[in-house]
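Structure provided below as structure tokens; questions to follow.
For this depiction, one protein chain was excluded, whereas all remaining protein chains were kept in their positions.
When the chains are written out, they are named A and B in that same order, and each has its own residue count from 1.
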Amino acid sequence: MSQHVLDKLKARFGTSILETHSDFGDDTAVVEPSQWKAVCQYLREEPALDFDLPVDLCGVDYPTRIPRMEVVMHLYSIAKGHRVRLKARVGDEEMSGAELDSVTSIWPGMNWLEREVWDMSGVRFNGHPDLRRILMYPEFEGHPLQKTYPADRTQPLVPYRTEEEAGLPLGKLEPFGPDEGMPFGRGGLPRVVDHEDD
Amino acid sequence: MPTFKLDGKAIPFEPGDTIIRAAWRQGIEIPHYCWHPGLSAPANCRMCLVEIVPKPGTRPLTLDVLEWDAKAGTYRPTQKPKLQPACYVPAADGMEVLGNTSEHVRKARHDVQEFLLLNHPVDCPICDQSGECKLQDYWLEHGRYHKRMRDEPVHKPKGVVFGPTIVYDGERCVMCTRCIRFMAEVAKDPVLDMRERGNLNEITVSPGRVLDGHYTFMTEHVCPVGALTTKDFRFKARVWFLRTASAICQGCATGCNAWLDYDPRYNRAYRYRPRDNEKVNKFWMCDEGMLTYKAAHDGRVLEASVRGTPTSTTKALETIKTLFAEASTQSLAVVLSAAHCLEDNWALLELGEVLVGTKKVYLGGHPEGYEDAILIHRDKNPNTRGVQQLATQIAPLKSLVEEIGAGRVTHVLALGGAAAIDPAALRPAAVVAIASHHGPLTSAATVVLPATSWAEQSGTYVNAKGIRQISEKALEPQGASKPAWQQAADVAGALGYEPSWTRLKQIRARLLGSTAVDGPAAPLPVAAPGE
Partner (left out) sequence: MEPLDIDLEEGELELPADPMHLNMGPSHPAMHGTVRIVLELSGETIVKADVQIGYLHRGFEKMSERGTWAQVFPYVDRLNYVSPMLNNVGYALAVEKLCGIAVPERCQWYRMVLGELARISDHLTCDGAMAMELGAFTPFLWFVKAREMVWDILEEETGARLTHSFGRIGGMANPPSRDFKGLCRAALPKILELVEQGEKMLLKNRIFIERLESVGVISGTDAVALGWTGPCLRASGVAYDIRKAHPYLRYDEVDFDVPIGRSGDTLDRFLVRLAEIRQSKRIIEQSLERMADEGPINCDDPRVVLPDKMDVYTTIEATIQHFKLIMEGAKVPKGEVYSYTEGGNGELGYYLVSDGGGTPYRVRIRPPCFQITGGLSKLLESRMLSDIVPTFGSLNMIGGECDH
């Protein structure tokens, strides 16, 4: 479909492109993790490539391989009409070293996607402005899309805590106090007992 | 090494190999029903037919056939290559064989499949084989047609009891004769044979005999379809719900390789299947061994007890503390178990020899029993050789009885319940038993701590030939049981010592580091495509 994208990548980055294939017509390049951001920058800025639409980012876990986590990015160029799939393999069997450079500065749309990959697959993105969990809650333990996370694990309900108590940036506001919101829904209006001053 | 080409791929072979065996060694499956790597080849299922390209200059083997000509609306004579059974034709150097790539071979497999299913009953929903049935697999791979025959299929006897363990269903049988050949060639008891001809063919037991002996379960496991089923597994579980772990049979010192099939939803083991290992058990297992999967649940120690009264593990450890308060190094003995894995034995030995400092080490285990020349070993423990390698100065349990009788030993730390002694002889001493199963040692023990069985932990066993093999964890620990090496660490803590092991990895590293275990490493199981 767009073999020239892979050709250009190989010409520009040489051995940092570890593997390429075009199975099912999807052009795929596996990139050296240290070159992740540089490759993205090139794909975005090279006029002949012009990948302006950040389509998708996700993690695929292969617990028996080392590096085990495959971060998969899909890009599209609206002007050129071509697509590419970029992969980087990171993390050893215990997921240490599973980190990549953030590409939010290249595509702001990668912000939430990188948060999602961190949340679901446990890959850290260095330089991300706001790397919080996104689909799960801050107190959640583990990363559910890792194959080693049992699908039927339950986690306890978390009682309300302030940020200081949790020691985590929770991004939540305190619940309503008794004097806020709709008083009739929360134990009724404060009853005026003292009528003598009227 | 000479090679031949199968579908363009070079396959090396050893002289004397048939085409199918050479491909099997390379992990390539040529579809088959009747061929089995451990049995002779009768070439009667016709599923493994392949096309052998004639050498240049030789006359090709061809068949005269009539082919339907749709345009002319009539049959017209033509020729096609004569296909040959891959299980019977020896491989030859430079031979060119066509399997999947030959249209004739594909057609032949399709037709053989249709032929075998002509009279097959609609039994999949009630058949124990479904999910691991060759008829199902090959229909999807090579058949993919819809039934053309609209006649009533031939009916044959169903639910025929062949013996105390095996039930036969004639309608499902594809007459591959694997069971007949197994009984004749491996079990050396030719009790099965075939009777009638054509579509009335059925397997039968010799008049006046039943299918019994020590190798009847194997007939079910060599059966590629659901014709033979074991009474033990029949209607117990559906195979697609089962998960499997590679295990080592605990029945005797042969250490047969097996797959332990269990249902993770109920944490229950359902059966053993033999796992191929050319060096140990080839493809076979004995009936007694096959049934030892039951020991994962039967006769288990599932909670701690003090003087026969169930209690919590914490209370039991406190009792050990008070019980062993006045024990001296000289009067304390350690009993290792040939029925537990090396890791468990190592931990208890470490506790006794290094932490406590005793020199009195004894060996417990199941008493000896039946043996034969095929697989069954006299020693009924899976790990005798391993424990002997671990503790070279080990004494038999009988001498412990003497020591206790003489009052020289007053405190005993024992592993496992099995022992070939009278429990009363141990009663004078204070015995702590860490055991997975009940036995003389647990009934003699003052304190019993529950240990996991081989099915619930990963463990190393050394068989009678000195081959070291690992049995994988299948089930989750049942009851309050913990791996015995963990219990040993807890006992060490209760006795006031600092155990030097907290993880299985550490023990494995120490075991491999020491020269005590020098048997050959566990050989990788031979890959058996489609078995």
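Everything that follows uses one rule, which is that contacts are C-beta pairs under 8 Å (C-beta built on N, C-alpha and C of every residue); 3 or more make two chains touch, one makes a residue touch a chain.
Worth saying up front: this structure is predicted, and the values here are computed from it rather than measured.
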**Q.** Residue in contact with the excluded chain [from B:2, B:42, B:81 or B:121]
**A.** B:121
(Q) Even though one chain is hidden, which residues of chain B still touch it in the full complex? (A) 117, 120-125, 130-131, 135-136, 139-140, 143-147, 240
Q) What residue numbers in chain A mark contact with the hidden partner chain? A) 23-24, 26, 28, 52-56, 58, 60-61, 72, 74, 78, 81, 83, 85, 107-113, 116, 120, 133-137, 144-145, 149, 151, 171-173, 198
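The criterion applied here is as follows: only the chains that are shown with their structure count from here on.
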**Q.** Separation of mean Cα positions, chain B and chain A [Å, integer]
**A.** 45
